[in-house]
Every structure is written in C-alpha cells, then in structure tokens.
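Every protein chain of the complex appears in place save one, which is left out.
Think of it as A and B in the order they're written, each chain with its own count starting at 1.
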Amino acid sequence: MDPVLIANGLNISFEIVTLALVAMGLAVTLGLLGVLNLAHGEFVMIGAFCAFFVQEQGLSYLWAFPLVVIVCIVIGWPVERSIIRALYSRPFDTILATWGLSLLLREIVEFFFGPGFNSVDQPVSGTVNIFGADYPLYQLLVMLVAVLLIGALVAWYVKSSTGRRIQALVDNPDLAKSVGIPTIALARNTFIFGLCLAGIAGVLLAPIVAVYPGMGIDHVLKSFFVLVVGGLGNVVGLVVGSGVIGGAESIVAAILDRTAGYTFVLIVALLFLWKKPGGLVSR
Amino acid sequence: MTDKPRHFSRRSVLAGLAGGASLMALPGGIGTAGASNPFKMGTFFSLSGPASLFGPTQTACNALAVDEINAAGGILGRSVQIVPGDGGAPPAEAAKTAVRMMLRDKVDVVVGSHDSAVRQAIVGALKGRIPYVYTPLYEGGECAPNTYVPADTPQQQVKPSINALHDMFGAKKIYLIGNGYVWPQQTNALAKRYIAEFGGSVAGEEYAPLGPGNKFDDAVTRIKNANPDLVLITLVGGDNVNFNRTFAGFGLDKNIKRLSLLLEELTLQGIGPKNGNGLFSCMSYFAAVDTPANNAFKARYAKKFGAKAPPLSMIGVDAYSGTNCAASLINKAGSTDAKAVMAASEGLQYKTATGTGTMTNRHVAKDMFLAEAKGAEFKIIKSFGKIEHGEKCSV
Partner (left out) sequence: MAWLAANLAFITAILVVLPQIVGDFWAFTLALFLLYAVACLGLGLSWGQAGLLSLGQGFFVGFSAYTSGLILIGFSASPWLFPLLGLSVIAPGLIAYFLGCMIFHGRAQNTAFFAIITLALILLAAQIATAWESVTGGYNGLRNIPGLPGFSELEDAYTVSAVALGLSMMFAAWIMQTPLGVLWRALSQDERRVAFLGFNHNQLKSVAFGLSGLFGGIAGTLYAPQNSLVTPDLFGFLLSTSFVVWVAIGGRNTLYGPVLGAIGIGLATNTLRESIGFWEVVLAVIFIVAVLYFRKGLTGTVEPAIKRRFERNDRVRKSAPERHSAMTFDRIDIENLNLSVGNVGILEDLDLTIGSPGIYCLIGPNGAGKTTIFNAMTGELEAQSGTVSMLGARGIKMDARTQTIAGLGRKFQVPSVFDELTVGENLAIALWSGRSSRRDLLRMSLLDWESPVLAELERRFPFLAGRRQMVGSLSHGQRQVLDLAMVLCTEPRLILLDEPCAGLSLAETNEVISTVRWAVDRFQATAMIIEHDMAMVRELADRVFVVHNGSMLFEGSVAEVQSNDAVQAVYTGIAK
C-alpha cells in the first residue's frame, strides 16, 4: 500500500481517537447527568499538569494515572457537593457555574506552575514503521489505550449494575429514587468519574502537546460537536460522532484549509441541530 | 431622550469649580511642566491575556532601565515615573487607556511591548501627539508619525539566519509554515526573496489559523513527503510548541533542520529538551549571549530582582532596550515636541542589553544572533553583528 495513504490514515485515526478520548468524560457527564461541564477542558489540563508534576519529581510517567484520579476526586467531590448538585435541574446555570469553575481552575494552576509552557517527555520515544509509514510509537500507544478505554466504558455501561443503575437514573430520576437507587451518591460518583476520564485524557495527551494553564479550550471545543452529532445516548454515538467530526474536518482541511475544515464542522453541527436534534445515535 | 452633554471643555470648567479637576490641555499642547515634576512614562506590557507569560519580565526589565536612567539624571533632568497600562487588553480598551494616559495623566512618552493590533489601536489613539516606542519583534512597516520601533524586523531575522543555515548545512529546499496572520506572511514573503537569491526553492508553504491550538500531524506528514532541507517556522505560542513536539515525535528532526523565528526561552521550555534537535532561532537577544555587555546586564538584573527574577527572554528584555531608547531619544531631542523628537531619532545611539542600537528611519540596526536549542537552553552559534532593519520610514 501507498505509505502516504497509510500515513494519512493513521493521522485521521489519531485525530478521531483522541477526539473520542477527550469527549468521553464529557459524554458521561452530559449524557448521563445532563450537566454540560464547561470546565471539562480544565480537567484535561489538570491531567497534563499531573504528568508534568510527576516528571518534575523524577518519578515514572505511569504515576501520573493514580495521581490524576486522586486529584480529580479531591477537586470533584467538593465541586459536586457545593456547585453541581444544586444545579442538576438548571442546565443553563450549570454551564455558567462550570464556566466560572474553569476560570478558577486555570488561575489556581497558574498560581502554582506559572503561565508559561511546560513540556512532558514521551515515556517511549522513537517511531515504528507501519507498512512503510514511520509513526511515533507513543501516539500508537495512545490510540491503543484510548480504544481500550472506550471498550471498557462500553462493557462497564452495558454489563455492570452501576451502568444499569445510571440508565435507570437517566430514564427516570424519581423512579430510580423510589426503587432505592441512591441517586445522590450515584450522581456524584458519575460526575467524578467523568472528571477522571478527562484527567486521564490529559495525562495521555501531555507528552505530545504544549502543557500550559490555558490549554483546556484547545482540546475540549470539538468534543461538544462530537456530542451534537453523535447524540447523548451511548458510547456508540460517541465513536460515530468522533468519526464524523474528526474525519470531516481532516478531509476538508486537507482539501482546502484548516479554516474551511473548522467551518465545515460548525455547519455539520448546525445541520444536525436543525434536522436531527437527537444526534445520530439517540437514546 | 437623553440630553446631549455639554462640550468637554465647558464641563471641565464646571467640574474644576466644583471639585478641582484641571482644565484639559488640548492635543499638541502637552505642558512643559516644572523641573520638579516627574517625567511620566506610560507603559503597555502584557499584564493579561495569552501573552501574559512575558509580562513579569517586561515589567522587571522596564523597572531596571528606569532605575538606571534615574541614577544617570533622568529624562530632561526629571526623574522617570511609570504609568502602567495593560497591553494584553483588547485593542479598544488599550486605546481608551492610551487617551487617558495622554490627556489626564499627561504622560510624556509611551513605551509598549504587545501585539500589532494593540499597537495600531495605540497609534490611532495617540495620533503622533506624544512619542511612542514599540519594542518586540514585528512584521515591519510601521511608519506612523512620532512612532519609534526598535523591534526586530523580518529582514533582520530572516536574511542573516537563512543565509547562515544555507552556508552551514547547504539548506536549499525550504518549507514555510506559520500562523495565518500578517507577521508570518510578511516574513515569508521576504524569506522567499532571500531563498531565490541563493538559488534555493520553496518546498511548500502553509498557514494554520490563530485561535484554539492546532494539531500538526498532517502538516508534519506533508513536510515529510516534501522532504525539505529546512523548515522555516513562523508559528507562535502554543502552536509553535505543538508543531515542534509533533515534528520531533515523527522523527523528522534527524534529517531536517528547523528555524523558528519567534522562539525564545519560554517557548523552548514548552517544546522540551528532547525535541530541540536541529532547531534554530534568530533574534536580537538570547539570555545565553556571552558578551561583556549582556553579562553585565544579567548581573544587574540578578542583583535587583534576586533569585526569583522572571526568566530573561527576547520578549521582555525588549522592554529594557525600549525604555532606554525612549530616554535617549528625548534627552537628545531636548523636549517632547514631536518635530524635535522625530529629528533626533535619526542616528540616535542608545544602550541595549547586549550593546548599543542605532536608529535610522525610526527603526534600529542591532546585533543579531543565531542560536541552536541544546537541551533546555540556547547555544549561540553565530553572532552576525549589526544588521540593517530594511525599513524606510521618513523622519
């Protein structure tokens, strides 16, 4: 096969997979709890800074994963308790409050780490040759981990009792409460789980991007479109949405330019809102 | 309907009677205050916004320069007082601040290090009524009256560096990548001329939009297919970091040299020590410049700000040179009168961090350096000496 084609295919795949990776946590909080977390990008940023911090301390990159989970729980618990819980029934106010939270988190991280750029070394370096195309080994690993994570999410959501309980919670909060599902604890855990997914995405992306307090918006924006296109129903929608958004943008950007690619994504999202407001894969 | 408020001057009289505000001096008549009055210098540094990582260094370097100027007798015999403004604010707000500085605070000179949009807003607000010194690197072409630009110009950056890399590595086939706005486009237009001059070719040219950060996997793949000898990078900020990390990640750093024209110490920190192989930068200042002047400057800086001093980088240290430039300019002119200052600017010599600058056509010929990234730091490869700016503003 043509190495150029392979290389382009790998690039588009990486775009789609990372998109799904970042959108995953957002899909959990928005799809299951109806909370549009505008601070999602900041948790990706916090994940990246966890990787940076671990490296600064001379520890192995892998320590960043437990660290980010702890950090997300430590931040997420009081945030859910004090801000999110009061707003489950007020979707617009959640947007506002989480947006305020995003400002706050950026400023806090800036206070500790400064406003400048930081770098995280790739835990594995070098490239591998895939059918004639050289591709960074680390990015290959990121794709693999992301696909495993998405698979695990599907399995967890479909098989586990927590998944079923969340489904019940989503379908009918009052009923869920009346049959004894602890909605408050479940909602809180779901919210924190969404944050952890964002943080893990940040840890995974840190070795390939610029790590700085304002990086959140870079990574989170297209995720919203993924959810618009894919629908909020389930993980299949997430994958489909990522494919449509990531694929469409990459292709249009390659043919015309990046601004055209971005415009196209916006138009696709608008058309979906207009003609198919439930997304491709509705609940 | 609202009543139309009376004209400014009439209301000022009323306000003056009531509360003590003074009569407004109209444009042009910036008062020659008594010698005991401080000489007011308005500054626009990046206190907020995306460039705010440079703000602390800019403020510190400005303060150091002011200390030294005051120790040497001040400007026109008056000691310098800073009136701070935010150069990271939106242009419209910066313009309002500039007008306020000019009319209410009655600043005598304005020094700024910020982006070009804010520069144009300030130029539009001041309208040449007080001298304005703009210091960071920029795309060239600013010839507004009473505006002085000791900034690095594309000619100063591109011409020596691209020729040097051609000589050193035989780089002939060059790929251009930048953000889609005026500075990269002007710089690349000039670069193409120099590439043609030594018989090189352009392997590709592309621009990524400013805004939320871009990914560069596809661009790097295109560069790999084009197989150039050198990539000329005019990406800024986070995009510059992302591109260079991806470039090295794909292993292209082994065979292809890179020249990035807005690459100083803070951006290099983001690119990381392992991704800087074959990455060059060309500017008028690097902290690593090993000359007596720079070593003395660094010593003075360290003495004033101690261990917690903001890191030195080209954008930041420009405020030091720019402040000195403003002081020398007005001392030479002997007044802040626009005509006198314009006339004094031609041939002006002033102190920079690395030596002296010479102003002609309201731009500055200065020492330029080629540096290569070595780990987390720059290593000076070549000192080009004084390079002409190539701008043609009349005086």
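Note that in this section a contact is a pair of C-beta atoms (placed from the backbone, for glycine too) under 8 Å apart; a residue touches a chain by one contact, two chains touch by 3 or more.
Here the structure is a predicted model, which is why all the values come from computation and not from measurement.
When the missing chain is restored to the complex, the residue among B:Leu53, B:Ala95, B:Leu190 or B:Ile387 that touches it is B:Ala95. Only one of A:Ile6, A:Ile73 or A:Ile95 touches the absent chain when the whole complex is considered: A:Ile95. By the touch definition given at the top, subunit A reaches the unshown chain through residues 30, 34, 36, 82-83, 86-87, 91-93, 95-97, 99-101, 103-104, 107-108, 171, 217, 221, 224-225, 228, 232, 257, 259, 262-263, 266, 269-270, 273-278.
Of the residues in subunit B, those that touch the hidden partner chain are 1-5, 7-8, 11-12, 14-15, 18, 21, 24, 47-49, 84-86, 89-93, 95-97, 99-100, 103-104, 115-117, 120-121, 124, 180-183, 185, 209-212.
Definition applied: only the chains that are shown with their structure count from here on.
Interface of subunit B with subunit A (complex): residues 50, 52-53, 180, 206-209, 212-215, 217-218, 221, 224-225, 238, 241-242, 245-246, 249-251, 266-267, 269-275.
Those residues of subunit A that touch subunit B in the shared complex are 4, 7-8, 11, 14-15, 114-122, 125-127, 134-136, 138-139, 208-212, 214-215, 217-219, 221, 250, 253-254, 257-259, 262.
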